[in-house]
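Yeah, one chain of the complex is gone here, protein chain that is, but the others are all in their spots.
So, subunit A:
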Amino acid sequence: MLKGMTRLVSRVHKNCVIFILEQCRGSCTYGCLPWKRETSWLDPGRFSHLGTQAPQCPVAHLDNQVPTERTRAISRTLENDPAKHGEQHVGQHYNISIQELKTVFPHGLPPRFVMQVKTFNEACLMVRKPALELLHYLKNTNFAHPAVRYVLYGEKGTGKTLSLCHIIHFCAKQDWLILHIPDAHLWVKNCRDLLQSTYNKQRFDQPLEASIWLKNFKTANERFLSQIKVQDKYVWNKRESTEKGSPLAEVVEQGIMRVRNATDAVGIVLKELKRQSSLGVFRLLVAVDGVNALWGRTTLKREDKSPITPEELALIYNLRKMVKNDWQGGAIVLTVSQTGSLFKPRKAYLPQELLGKEGFDTLDPFIPILVSNYNPKEFEGCIQYYLENNWLQHEKAHTEEGKKELLFLSNRNPGLLERLCAYL
């Protein structure tokens, strides 16, 4: 706080463009642009750009928002294919085009990230170590072996869901079939309409959730649905049935159109996919966010106010079968999260705590992958990204002290940092 100005001046001195600075300051203080807003031209990276045009007044160049090479080198990478991401890309953002976003992620992105995409008009994900590790494992999977389960765990706001999205993007690019459940917690709470299951009287149907999920599933995996053929005959009711050998798209259509049968349609889809991925026709990725919901408690009650356990919900029951590693030809990537979980303490983040005994035993063995807060490089990259997009408007935000303050207040937690920066 006390030595801020001296630091700025010393930084300028290193780049030997004090002359430029003085000129700019003299002309810009009362000029067209408020220089507190122009964070970019005070950055050290800028001066290499301005230095080549020393004799002219650089006022005109302040209009350009083009970030220079140096800042881009920290925060962005041009490598947009997740398959080619490596250690050197850690801390950098890569771009996903909007069309790809619509097809690959009809659901599943965290809501705040969706807002950010809308604001910045671009979708950029940061490449991080846990995701890279998982990508490495996935690239080296042996599809003849049973599906390996990977569990992403970590404290709140560290980036588990976005790492999962990174993996999903990779698998989509590699032409896998993505079975993505965006948030399993949504299926165990706040369900308005619970119907008794048509298939099994003991269980309950959730038509709304199932139909929404089917719609999104269809959007994500359009091309596969016509290729995969159903291997059993399914009778929906007296008038409708699906014959053996018909494409899976029909089942999905049936589920979307007849909302009553949506849950059963989901069950059928899951069963078929599990059966057929072992045959090697396609590779299946099962991605569940908040898998600890499958073994926790629900807030749903029957008419007589007795609580419902998760296995009495048909969706959860079928999903549990999916998450078992008794099939080949794919991988299962899971996330455990406390946010949205029911009856779990705030500070719990380890798989054992969140899954409970039953869940842990079911999922055992799995590969745990810890997602932690940003390391300094990633933090720097994130801040640079925000600065480039002019998201941080505070005049101190680009200074070292400002960065230190943000670092302290958020303790390098990505979620918190994002929320803090939203106010600046």
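The definition used in the following text is that contacts are C-beta pairs under 8 Å (C-beta built on N, C-alpha and C of every residue); 3 or more make two chains touch, one makes a residue touch a chain; residues count from 1.
Heads up, the rule we're going with is that contacts and distances are computed from a predicted model.
Student: Out of "AP-3 complex subunit delta", "Alpha-1,3-glucosyltransferase", "Small ribosomal subunit protein uS9m" or "Protein YIPF", flag the one the UniProt entry gives for the chain missing from this complex.
Tutor: "Small ribosomal subunit protein uS9m"
Student: Using the touch definition from the top, which of A:Gln88, A:Thr119 or A:Asn411 touches the missing chain?
Tutor: A:Asn411
Student: List the subunit A residues touching the unshown chain?
Tutor: Here the touching residues of subunit A are 1-3, 155, 346-347, 401, 404-405, 407-411, 413, 416, 420.
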